[in-house]
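Shown next, in structure tokens, is the structure this report addresses.
One protein chain is absent from this view; the other protein chains keep their places.
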Amino acid sequence: MNAPLLNVSGLQAWYGESHVLHGVDLHVSEGEMICILGRNGMGKTTTLRTIMGILRKRSGRINFAGQDMISVPLHRTARAGLGFIPEERGIFATLSVEENLMLPPKVAEGGMSVEEIYDLFPNLKERRTSPGTKLSGGEQQMLALARILRTGARCLLLDEPTEGLAPVIIQAIGEVLVKLKQRGMTVVLVEQNFRFAAKVADRFYLMDHGRMIADFPVADLPQQMDMLHRELGV
Amino acid sequence: MAGKSEPISGEHIAIHPKAGQIQLALLVLALAVAVLAPQFLYPIFLMKLLAFALFASAFNLLLGYTGLLSFGHATFFGGAAYFTAHAVKIWGWSPEAGLLLGVLGAAALGLVMGAIAIRRQGIYFAMITLALSQMFFFFCLQASFTHGEDGIQSVPRGHLFGVIDLNDTMNMYYFVLAVFVLGLVVIWRFVNSPFGMILKSIRENEQRAVSLGYSVARYKLGAFVMSAALAGLAGGLKALIFQFATLTDVAWQMSGEVILMTLLGGIGTLAGPIFGAGLVVTLQNYLATSDFPVTIITGIVFMVCVLLFRRGLVGEFFASKLGRRLGFRAQS
Partner (left out) sequence: MTMIFGIPLQALMGQLLVGLINGSFYALLSLGLAVIFGLLRVINFAHGAQYMLGAFVALLLLTVGGINYWFALILAPLIVGLFAAAIERSMLSRLYKLDPLYGLLFTFGLALAIEGTFRYFYGASGKPYAAPPQLSGAVNLGFMFLPIYRGWVVVASLAVCIAVWLLIEKTKLGAYLRAATENPVLVQAFGVNVPLLLTLTYALGAGLAAFAGVLAAPIYQVSPLMGSNLIIIVFAVVVVGGMGSILGAIVTGYLLGVVEGLTKVFYPEASNIVIFVIMAIVLILRPAGLFGKEA
């Protein structure tokens, strides 16, 4: 097996004085889509924010494409090829849809062209001159995704893309993720909705109190159901 | 502002068992120094120092205990100086009545400025107080009773309660010292009163104070008026000490000076503004004989304070091991 594209080991992080990640280990291979499951407040979002470098009080190892990322400044993380899509989507109200789409600088060749993006998300094309936050929740999520696809990032850190959305839109997002997978995109997905995740992810991590407590491929999902129900409280 | 953003972390330090007695001893020592000081130093310099120390303490009452940064306190200081000077010189009032008028006048100005300024918070509050105080400056420039650029000159000190001749420098000094101590006691009582406690809780968490049903705006306004009145007491004193009241006292530079004194000494400490005022007044005296402009030093000290020691001198001492061992705490 090839060396993983993203390899995280012993990652610790703090919010001020409070210690929130207690040694997270995870790895993703090129083209793989993994999903981090866990209850609220277990550190899933924090893991993404720490890998990205938004949370600066951190220690441990983050290796991305052969580069040690732990001391890289935030604005260089994206340049290395990591794309971040926050839970709250981060659509800018004072920017039009198109300005939102064009905002993140290109970090590498191989990103989608604007035409390809508009083909994939026809709604965005129709509404490209309206302010970003006038879009519906689903459209905002699409825009948040589209925005990163244009940059040529090799690995997406995708935080709860289905949160608060209608089933039909969740389905559409699932289709987009499948297409991305076909294009060879690497994705770290944080998701509460594991039925959704089961359709797209290759492998699962289960997170509890700032640590990974389980790691299994999608094929093992049926055997893990009881444990998941217990841990996630669904 | 103040201590909130500068948490004192690190290991726990046990308070010295006799900390209370040591604090009391320091207080007595300070009083003794104040009583004996005119034997060794120029009384007029000491009186100036006391007046500015009171002014800075009044200012700190607002900034240190409610977190409101006023950039317009010159209005209360200088306004009261005019009122007191006018009352004793033109109307022939006794000095204590003149001072009282200064205090009341400053409180009235504080009520007006405060009522407008507390409609916004933080830096807006600072800008609004600055603008309103500039308006008052222009008013003083044009009003007839202030005598414009000349100011009110040769203000008589008169006889305190009709008996004690304040033209005697020592009498005047002890009168100023008494007023100063009185002002500090008022501040101390105010800060530790239930009103002061509510102010503290507003500063720490305004939303919570609102949800507890406190009328935050009224408490802020109350603190603002209180601070203005005490700044007025200092301004009135200043008019009697120097026997004049001029535009300098109402100019924005004066507002900046009192901020510097408080910042330098330590925001939110009772002793900080006094030390800060002492340092600034000493520095001004020292530079008065050279042609080197004070503003350069003032500006640099401001920048250094903000960048390097935001707790101020006294605040840093309180946060040090020795200070904590002696039981000192900022904003107590």
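Note that the chains take the letters A and B in the order they are written out, and that residue 1 is the start of every chain.
Simple rule for what comes next: a contact is a pair of C-beta atoms (placed from the backbone, for glycine too) under 8 Å apart; a residue touches a chain by one contact, two chains touch by 3 or more.
Please read all numbers here as calculations on a predicted model, not as lab measurements.
Colleague: Of B:M47, B:V155 or B:L263, which sits in contact with the chain we cannot see?
Modeller: Of all options in B:M47, B:V155 or B:L263, contact with the hidden chain holds for B:L263.
Colleague: Tell me which of B:V28, B:M135 or B:V185 is the one touching the absent chain.
Modeller: B:M135
Colleague: To test your reading of the contact rule: which positions on chain B touch the chain that is missing from view?
Modeller: 1, 5, 69, 116-117, 119-120, 122-124, 126-128, 130-132, 134-135, 138-139, 141-142, 252, 256, 259, 263, 292-303, 305-307, 310
Colleague: Provide the residue numbers of chain A that touch the chain removed from this figure.
Modeller: Those residues of chain A that touch the unshown chain are 52-54, 74-79, 84, 86, 90, 92-95, 99, 102-105, 107, 151.
What we mean here is this: only the chains that are shown with their structure count from here on.
Colleague: Can you give the whole-Å distance between the Cα centres of chain A and chain B?
Modeller: 55
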